[in-house]
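All protein chains of the complex are present and in place, except for one that has been dropped.
Then we have chain A:
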Amino acid sequence: MAASALFILDLKGKPLISRNYKGDVGLGEIEHFMGLLLQREEEGALAPLLPHGHVHFLWIKHANLYLVATTKKNGNASLVYSFLYKVVEVFCEYFKELEEESIRDNFVIVYELLDELMDFGFPQTTDSKILQEYITQEGNKLETGRSRVPTTVTNAVSWRSEGIRYKKNEVFIDVIESVNLLVSASGCVLLSEVMGTIKLKVFLSGMPELRLGLNDRVLFELTGRGKNKSVELEDVKFHQCVRLSRFDTDRTISFIPPDGDFELMSYRLSTQVKPLIWVESVIEKFSHSRVEILVKAKGQFKKQSVANGVEIAVPVPSDADSPKFKTSVGSAKYVPERNLVLWTIKSFPGGKEHLMRAHFGLPSVEKEEEEGRPPVAVRFEIPYFTVSGIQVLPVGGIWGWGGYGAGREHGPGG
């Protein structure tokens, strides 16, 4: 699979950056892209893959940009999409945000990166940690004699450089779980699953070898421990650094970590999960005069835990005006550009129930087109709490363990 060329376009379809890797597709082809996209959108037949003559456009949209790969070969679509997302990820790590402005401001780095990420249409070094070692923003601001290629590029362990030293050796572990819930309009839970990731922040010297285990049901059965506090993981995926053979034999996760932040593993489990915060809304619309909204939110998690930064977004008709709010806790504000009321609660303990009332005026002349009724969205974070009850356990004597959630542990000097 090879992408012939890569384009970054603005919303109007004008190329901001283009890189012709193979030269078998003319750079002019991209001019057809936007027209094709709009035409398909009108027909209701938009897809992330658009053909034009012999050329296939594979595109993704990020913020106000289109990233488009062109190819003539009948290749692997998921590879191209993964690569495009990787490009976005790398750019985001460099510029915090990837958007038109940041592309224009970091013109040079973008070209440098595009040169390293892909050659002749084939993905090359895409690990942003390694790239950051020899393409730096500082390098562009200040001249340094940096003409060395990092050892990583030549290393057998491609994800870690040799000769890393820290005065204080530390490892931080985060278990981040998100719950994917599908609730029908009548309020019954159709589908619930937990998607989890374990993220590590590693500041260790040398080439340390780490091992850890999970309260995974298979492991517990293997070692004859009880089932009561174990979880059954499905669809476990590991970072490249983890020795899979080891996991298969004795379920320990053994690896040489990359330096800094990385995602060690991700997993999924489909268990019956009660929604952590249950929101009920009553929206009464009196045509030509007003809308009354009543929202009730209930924390359905343990009393000891507290949800932080709770944001409940309640959609309102786009022609509503003169908002009035009353909340039992937190504050509400009207966000007219997104047509919603945002109710924010800094801390929301488990078992509590809160109310918000909103009142909007409606114009006497009604809009013609019908509006959809988008769902109420809730966003929150509960520290030191995992839905699945997963725990990271120490294995062997390499390092100990304290607490879970956002834990912290000091390992021995490497």
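The rule is simple: contacts are C-beta pairs under 8 Å (C-beta built on N, C-alpha and C of every residue); 3 or more make two chains touch, one makes a residue touch a chain; residues count from 1.
FYI, contacts and distances are computed from a predicted model.
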Original post:
Hey, which one's the missing chain according to UniProt: "Acyl-coenzyme A oxidase", "V-type proton ATPase subunit", "AP complex subunit beta" or "Nuclear pore complex protein Nup85"?
Top reply: "AP complex subunit beta"
Original post:
In the complete assembly, which of A:64, A:266 or A:305 touches the absent chain?
Top reply: A:266
Original post:
Among A:95, A:134, A:203 or A:278, which residue is in contact with the omitted chain in the full complex?
Top reply: A:134
Original post:
Since one chain has been left out of the picture, which residues of chain A touch it in the full complex?
Top reply: 1-2, 17, 23-24, 44-49, 51, 53-54, 56, 58-60, 72-79, 81-85, 107-108, 111-112, 115, 119-120, 122-127, 134, 139-140, 142-143, 145-149, 153-154, 156, 158, 180, 182, 184-185, 190-191, 193, 195, 234-240, 244, 266, 268, 370-372, 374-375
